[in-house]
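Report on the structure given below.
Omission of a single protein chain aside, the complex is shown with its protein chains in their original locations.
Labels A and B are assigned to the chains in the order they are written; within every chain, residues are numbered from 1.
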Amino acid sequence: MKRYLLLALALLFAAIYLFPVYWMYATALKTSGSIFKYPPELWPSEPLVQVSRVFAEHDIGRYLWNSLLVASGITAITMLLGTGAAYALANARGTKANIALFLVIVLQVLPPSLMVTPLFVAFNHVGLLDYPRTAVVLATAAKTLAFYIVLCRATFTQVPRELKDAALVDGNSHLGAFFLIILPLARNGILITSVLVFLQSFGEYVYSRSFIATRELQTATVNLATYLSANSADWVGLMNYAGIYVAPILIVFILLQRQIVTGLTSGALK
Amino acid sequence: MNVDHPSMNQIEIEHLNKNYGSLQVLHDISLDIPIGAFVALVGPSGCGKSTLLRTIAGLETITSGTIKVAGEVVNDKAPRERDLAMVFQSYALYPHMTVEQNMSYSLRLRRRPKAEIDQRVGEAAKILGLEKLLKRRPKQLSGGQRQRVAMGRAIVRNPKVFLFDEPLSNLDAALRVQMRSEIRKLHKNLGATSVYVTHDQIEAMTMADLIVVLHDGRIEQIGKPLDLYRRPANRFVAGFIGSPAMNFVPAEITADGRAIALGAGALLKIPRAQEPGRKVLAGLRPEHLRLDGSGERLAATVDIVEGTGSMTFIEAKVGSELVNIAYAGTYETEAGAPLTLGIASEDIYLFDPETGRAL
Partner (left out) sequence: MLQSGFAKYLRDGKGFEGTLIVAAVLYLLVFAAFPLIYTVVMSFQEVDMFTLGTLVRPFAGLQNYTDLFHRPEFAPIVWNTVIFVTLSIAFQLTIGFALALFFLQDFPGSTYVRGLFLAGWILPALVVGAVWRWIFAGDFGVLNYALQSLGLIDGQIYWLSDPAYALYSVIIANIWLGIPFNMILLSVGLAGIPGDVYEAAEMDGANVFQRFLTITLPMMGPTLGAVIALGVIFTLQQFDLVAALTQGGPANASNVAQYWSWQMSFQTYEISGGATVATMMIALVIVVAVIYVRSVQREQSF
């Protein structure tokens, strides 16, 4: 009995905590008139689905597409460079490897809002700002790369070392052992970490805000922020926008919740 | 067997040194392994056995020296170019492959025809009794079955050399004894050169043609099992080979050089004359100490008696030194009882107390 009481309490805590998410979707379903009722309606009395209107009105598709492009680029670079490095760092011992790992961890913690100034100046110098989305991808990947290496390294350390030795003796090169034996065994960890990187990049703001000047190339975060400061009273539109934006994130999260939690807990403190 | 002729040696190691950073783990190892031999590398844990085996396999680079396989220097060759198979302590089976896929992996990498692969896997499975398990994953196997798969993976390749790194240490005692003789039989049938690492001297003694005793990264002695038992080159080998371990008792050579004086006042004749007055360590194997007092005699007092029925182990005091006695059979005695021990003169080993070298 006590166990179900605890469950009820847990659900209550979760409900309180997740109220902002609920409130976003509840507001999205209200009419522009009913949101200015006071006391506010906790449940939309006459729910109105306005998703497609808002979607078309604000050309959300374009900005989500930009976000998707940027996030895909970031994830691709991160996986490409990070997977091998994480594997090598999981194997390596000695001073050089320690320095590399230290460098990776320390570079992960640098706040983007502080790194963006020099990057802007440098990118401007080499003309990269003419390709602002690429610039965002390159800059953000440096941040996600470190995060990815740290988490994936934890995955690789769980693959027994002797498997690689066995593969080498069986006839693999180092390259072959990595692709045929190690990668398949670390696949789940790699995929989950990549999903996390993708979700993070999908909500990237600082670099997009700073590098992308052309409206058509804006990511959804930047566009939403612009909209937020320009039309700060259109809460229905804003909450619809926000709701559309985070829906894919929430869906992926609900589907992969268990794996995300294990992935984070296994590598986060290492 | 002419060990000096190069073509008779499958593996030749010359002046091999191996460092991990500033830590040297192998010191000037030179070793010839004849074709078809079963060689055991034995020594206490941490002495560098695995490291030596892994340098032969090509899994570790060497700091200096040369390694030849079939007369050819392989220092710079990758493991896959050396035609060696290895069985690991943890078995290292690929968890995402079935038994069949595990066993055929090396053949598939070498792009052998499908028919040949099936035939060789089938043969190996038959030898090892794995036919019914071919479709299982390693997770669905018992420890003993996994061990067999690891062996199977090695033998399908029909390699020049088998390397074993403590392959039986994860099995229970009964299975270990059984696998010991199976591996021996397998070696007899296949005839391939085998290098077998173990920390268990009994395993080495029962399985190997040739034993290499390692200690702190150095070779202490190389020899046939009984030679090591009968003529240990130094105190370390004498204490390591044989169970229960040899007793070491401080003694002094008498004035005529033909006997030793033990602290307890006993005088024991020794097989070969030594420098008179020299301090030595006398090595007495527990199983050589007789309870009927025949041969060279020394007086002792029983301290502890442990009987298993077929064997009786007695810990006794000779003067102030404790010695162990292993008696085949039942012997009834009790703590405090006096004993007259005897030992054959040729069973007395002498070692230099400083260098440990046999005298």
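One rule holds for everything that comes next: a contact is a pair of C-beta atoms (placed from the backbone, for glycine too) under 8 Å apart; a residue touches a chain by one contact, two chains touch by 3 or more.
Since the model is a prediction, treat every value here as computed from it, not as a measurement.
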Q | Listed residues A:V51, A:L68 or A:M115, member touching the removed chain | A | A:M115
Q) What residue numbers in subunit A mark contact with the hidden partner chain? A) 2-4, 6-7, 9-11, 13-14, 17-18, 20-21, 23-24, 27, 35-40, 42, 77, 81-82, 84-85, 87-89, 91-92, 97, 100, 102-107, 109-122, 124-125, 138-139, 141-143, 145-146, 149, 173-175, 178, 196, 199, 202-206, 209-210, 221, 224-225, 228-229, 232, 235, 238-239, 242, 245-246, 249-250, 253, 257-258, 260-261, 264-265, 268-270
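Here, only the chains that are shown with their structure count from here on.
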Q) Taking each chain's centre as the mean position of its Cα atoms, how many Å separate subunit A from subunit B? A) 56
**Q.** Residues of subunit B touching subunit A in the complex
**A.** 21, 54, 57-59, 78-80, 84-86, 88-90, 92-96, 105-106, 109-110, 153, 157, 163
Q | subunit B contact footprint on subunit A (complex, rising order) | A | 94, 160, 162-163, 165-173, 176, 181, 184-185
